[in-house]
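Apart from one protein chain that is not included, each protein chain of the complex appears where it belongs.
Just so it is clear, A, B and C label the chains in written order, and each chain counts residues from 1 on its own.
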Amino acid sequence: MTVMEQRGAYRPTPPPAWQPRTDPAPLLPDAEPYRVLGTDAAAQADPELLRRLYAQLVRGRRYNVQATALTKQGRLAVYPSSTGQEACEVAAALALQERDWLFPSYRDTLAVVARGVDPVEALTLLRGDWHTGYDPYEHRVAPLSTPLATQLPHAVGLAHAARLKGDDVVALAMVGDGGTSEGDFHEALNFAAVWQAPVVFLVQNNGFAISVPLAKQTAAPSLAHKAVGYGMPGRLVDGNDAAAVHEVLTDAVRHAREGGGPTLVEAVTYRIEAHTNADDATRYRGDAEVETWREHDPIQLLERELTARGLLDEDAKQSARDAAEVMAADLRARMNQDAVLDPMDLFAHVYAEPTPQLREQRDLLRAELEAEHADQEGTHR
Amino acid sequence: MTVMEQRGAYRPTPPPAWQPRTDPAPLLPDAEPYRVLGTDAAAQADPELLRRLYAQLVRGRRYNVQATALTKQGRLAVYPSSTGQEACEVAAALALQERDWLFPSYRDTLAVVARGVDPVEALTLLRGDWHTGYDPYEHRVAPLSTPLATQLPHAVGLAHAARLKGDDVVALAMVGDGGTSEGDFHEALNFAAVWQAPVVFLVQNNGFAISVPLAKQTAAPSLAHKAVGYGMPGRLVDGNDAAAVHEVLTDAVRHAREGGGPTLVEAVTYRIEAHTNADDATRYRGDAEVETWREHDPIQLLERELTARGLLDEDAKQSARDAAEVMAADLRARMNQDAVLDPMDLFAHVYAEPTPQLREQRDLLRAELEAEHADQEGTHR
Amino acid sequence: MTTVALKPATMAQALTRALRDAMAADPTVHVLGEDVGTLGGVFRVTDGLAAEFGEDRCTDTPLAEAGILGTAVGMAMYGLRPVVEMQFDAFAYPAFEQLISHVARMRNRTRGRMPLPITVRVPYGGGIGGVEHHSDSSEAYYMATPGLHVVTPATVADAYGLLRAAIASDDPVVVLEPKRLYWSKDSWNPEEPQSVEPIGRAVVRRTGRSATLITYGPSVPVCLEAAEAARAEGWDLEVVDLRSLVPFDDETVCASVRRTGRAVVVHESGSFGGPGGEIAARVTERCFHHLEAPVLRVAGFDLPYPPPMLERHHLPGVDRILDAVARLQWEADN
Partner (left out) sequence: MTTVALKPATMAQALTRALRDAMAADPTVHVLGEDVGTLGGVFRVTDGLAAEFGEDRCTDTPLAEAGILGTAVGMAMYGLRPVVEMQFDAFAYPAFEQLISHVARMRNRTRGRMPLPITVRVPYGGGIGGVEHHSDSSEAYYMATPGLHVVTPATVADAYGLLRAAIASDDPVVVLEPKRLYWSKDSWNPEEPQSVEPIGRAVVRRTGRSATLITYGPSVPVCLEAAEAARAEGWDLEVVDLRSLVPFDDETVCASVRRTGRAVVVHESGSFGGPGGEIAARVTERCFHHLEAPVLRVAGFDLPYPPPMLERHHLPGVDRILDAVARLQWEADN
């Protein structure tokens, strides 16, 4: 049987043969977001995993704070912080195996770093010395890039290709609530379901697309309800509950790996900071709303659980904080060094071989730079 | 209250305040397509309406046959026949009030004609003397045009504009099963639901997008299940049951007119002919399948019902056939006349006023044509 | 003559004012786009419009550009005049099918019965340190699409005038707003009565005798600066600001080139297949025997827009323009 063969098919049939292909009931999300922390389910959670998640959350928060500080110091052009969303970022990275692929959206630097990419290389796009700073193949992380939802079909294509090759690789693709409105979201989910591609779609519903609240983005019962329209399961999860997000994503990844096809996961969370450092969130939302969400902080939720169960003492907390500080200090130090740039790189990678036209333009720039350099030399003497 | 204000909103809230905005249950389609003919519901149907539908179906089928014949005679460049789908075509037109708007897809010439557009003007695009042959404002029918699903956002925008102006106008937009895969389908339905625009989306699921069967187009339980992901009701109906399609569409139109927002209707039907006269359907499907659907013919279904209930005698049948023949004879006669064309029209409507560049080009063509004409005059003498 | 207190406004403010005046004058003008309502747009060009005219007139849409432009088509069909904002140049691409296949063609398709008076505002170009996909110069795509008008202001006054003219036009108009001039100011006075010039007229920004710089949008100030610098080299450069790419003002451009006998086209967009080719070709067709040298082009390189830290090497600057002027075969002259 080829990969493309369907195991059943919704095809119009005249009565009495009518039969819808898929039972919709199992595809529908639960009415309430799934939660682990503070519920009975928490007892089942692996303490080691919870501690790992905790250390990563602390590190992630510190990264967000540090990167935002770097924008103020002019070391970063712009930073879209994921403060408040660290549980999603970290769980997305941790739910994957090494051979799997992560397809981040532009806000997901944390997930990229949690997957193993160098914290400085992950910031190249936002620092502005190049577009993608890391080798996508090294940690199997697709380039961070801004056109929203466009990465979703890439994830589907990659997962499909892996399956065709016989590799049990899963792709996890991230997108925001706003991004679900784009046509590419729709096309990607549909291709994934038709091809039964091993992809997990993680929507971080953080309440806003820049200034536009969710109610102006969708009228759906939940974003997870979109899944049934593609014929894949939809799951709703508390996006600030790291254990819950991790569990739901891990299940979806396993399901995909075993040939069960794609899943759409909506993680309900909140963007605590402004859209980016350049945004003024007071123009479109009040403090009160932010405050209710601060009460539901992903780090505190996990800390409370771990502490209550005696799994986290002051030492462990301190060592998580210390590790985060080491990361931050290193990030700061390295970001404070000026990037070394070669303008000739502009021409190096447009094509495998520069066209004759580009070679002409390269020669023009080289001559200009040499003249500039000569001028400066002259001035220096 | 402005039109844009939402009557409730799905917005992420931390526990315990979690509350999805819409109850998904009423949005889900029934498991089986809704039927009227041959069921108990038929007794409730208005005999007058059924007879009108019947006459229109007969006329519609005759139109399809005639138009296909015209392609063979070289009088029409191409014709995508809707034979087998006449119930959808006719019901779509009849479900609307005069002030409403119809947004057809490229296969929907019948619906356009049923709405009152001149049968010859409706064929202009396919005949090739111009693009749109009719005045869209005369019968409130948007231009027939081929880029699939692109007419859906137009319908949403028009319905939204009408609502903003305070007019109780509804737009009904048609699309094929294949067209539901396009990003524009997604974006249109989402805008419609968020804006609560008075639109009805009618998907004619005829089993194929050219050669591609539905199972390669979607994995959804049904196309109507997509509705829940937008927060609008989805309805599944037997597309060959004219009474059922008419009832479901009329309900959806009323719902929209009363401010209830959009509905997605999937009509399950079948494309009896090849994709167009230029297509060879034997390459991708067998006769057996076509035969099962011929048994479920929309005209026969209605005829059986009407006959059983004594609502249709031989005379009535004959007069429906006669009216159809008159239409066909007129169509044939008028299509056999050569279109009168003025090449200068090419420049007349690109802009309100031709640009200087276009005026230059127009003068060039005029000179060429005059020279050609002079040559011919010379030859004639 | 009474003296009016000069209130310098930025180009962004002039655009806001144009939208406000248009909305006040005509209730069928509707603004829609991502973040245009409460936030007032990421560049604040729609600031205050939702508050003044209500959310039905200035509407935050879902995040979907084809949907935005596609619904605008429907609104225009029903008699409204939608003004659509694309948040950044590169984010207009998802709307290209609607733009090319419908916006540009509806009037022609229907023999003039269904005109679409839609304005598409596109903040474009680089020079603001934007990350990838935030600095594209996409005018070549719009120019190659018959049925669209394409305008781009270089001054605050033109920003007001061209946007008003675009909204008043019964045809679709793409207004390319140079991002890096959003914060520029000149002597435009919002308190004075404003005139709305017709679309399609270029203007000579600086007269000169030696050669003509043909340019538009963000490159106009650069060319004016180059013209100043050129005086030191003994060149007296004329600068023509096209303002409208479609329709193209052959008359003004050719009158200048016939006078100077030399021309350089300057723009930020890539060179290959960019606007400069069309401009150079049509000027040459019309002024061949007046030309002392081929019309040269100074443009962005033919590569994806560079990262912020390298963009200054890409953007046509004064030196590169002067180098091109120097190549205009002066030896052949006297």
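One rule holds in what follows: a contact is a pair of C-beta atoms (placed from the backbone, for glycine too) under 8 Å apart; a residue touches a chain by one contact, two chains touch by 3 or more.
None of these values were measured; they are calculated from a predicted model.
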Hidden-chain contact residue, picked from the options C:185, C:282 or C:313: C:282
Omitted-chain contact residue, chosen from A:41, A:350 or A:364: A:350
Touching residue (missing chain; options C:143, C:181, C:202 or C:226): C:143
Residue of C:105, C:243 or C:320 in touch with the missing chain, whole complex considered: C:105
Contact footprint on chain A, counting only the chain that is left out: 2-5, 130-132, 135-137, 142-143, 145, 147, 150, 152-162, 164-165, 171, 183-184, 186-188, 190-191, 194, 345, 348-352, 355-357
Footprint left on chain B by the chain that the document does not show: 77-78, 125-131, 145-148, 178-179, 181-184, 209-212, 216-218, 283-284, 339, 341, 343, 345-347, 350, 355, 357-358, 361, 365, 368-369
Where the unshown chain meets chain C, residue by residue: 66, 90, 93-94, 96-97, 100-101, 104-105, 108-109, 132-133, 140-141, 143-147, 246, 248, 270, 272-282, 284-285, 288, 291, 293-297, 302-304
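Please note the rule applied: only the chains that are shown with their structure count from here on.
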Chain whose average C-alpha position is farthest from chain A's own: B
Between chain A and chain C, centroid-to-centroid distance (C-alpha), Å: 36
Residues of chain B engaged with two or more neighbouring chains: 4, 183-184, 186-187, 190, 194
Junction residues of chain C, two or more chains touched: 61-62, 64, 66-67, 94
